[in-house]
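For this view, one protein chain was removed and the others were kept in their places.
And then subunit A:
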Amino acid sequence: MRITRVLGAALLALGLAAGPAAADSSPSPSASDDGKAPTQAGTSFRTATEIEQGQQATASGSTGDYLYWSFPADTGQRPTVKATVKLPETHGSQTWQLDVYDGLRRRQACQYGAQTRTAAQGTSSVELACVLRTVRGWSEPWANDPLPGTYYIRLTVVNLGAADLGLPVNAEVRVDSKDIGGAAAVDGSLAKPLVPGIAVKSAEDEKNGSEPVLSSFGSDDGWSSGWWSDRWVWTGIGAILAALAGIGGYALTRGTGRPSRVPPGV
């Protein structure tokens, strides 16, 4: 009995300890120092400026430009994209919009956040936000679920007076993500993340070339393998508790001490 208890406690402790430890080992995008944050934006999917999560990227452009950035998002993350546009001193009413696309250039829906906002005449800035859905490890090909890989941000003005076209603006973009964890863990995983040009790149790597690539987020490094989730801990602890409860139930039926009907000395 004592052995069982000790074993049970040990297993429980192991499970609890392994949980956070293993969760830590799954790659979380670390905020790199802002000194190296990009100070310009691309103008198309092909030329999108790559940023990391937690980095504050800035760019200067003209009203009417389509500004593009791209960032990597991994399984279990729920990215939030925030953008601030500093408008010129004098301007008419204009509407800005933030769109997020996945690695297949499919538009991704925002759960919350002001994706489109109109700046009234003379306001100095406009703030936009988009909270994406949680990135899944796998989904059926017919679904539009966010999958691990490259994500594109497009920031542009969608409605403006003709006189405002071409005026200088400054934009700031930042992506942070919340770790949703096992609640969103699904079975299956992609063999390669949804990084555009990844098939070309792996062939390129073999030749040791240094050609420009569509998206340089690594094919092997930094992506979670998708097998770990805290569901292992929950199920493991559940199994242990079930075993303990079983022992408890069994013990109840035995009562305490020797059965009264058994004569002493047997």
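The rule is simple: a contact is a pair of C-beta atoms (placed from the backbone, for glycine too) under 8 Å apart; a residue touches a chain by one contact, two chains touch by 3 or more; residues count from 1.
Basically, contacts and distances are computed from a predicted model.
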Candidate names "Sugar ABC transporter permease", "TerD family protein", "ATP synthase epsilon chain" or "VWFA domain-containing protein"; UniProt protein name, chain not shown: "VWFA domain-containing protein"
Which of A:115, A:134 or A:229 contacts the chain that the document leaves out: A:229
Residues in subunit A touching the chain absent from view: 40, 43-47, 60-62, 64-66, 101-107, 137-138, 141-142, 156-159, 162-163, 165-168, 182-183, 185-192, 194, 196-200, 203, 208-214, 226-227, 229-232, 234-235, 237-239, 241-254
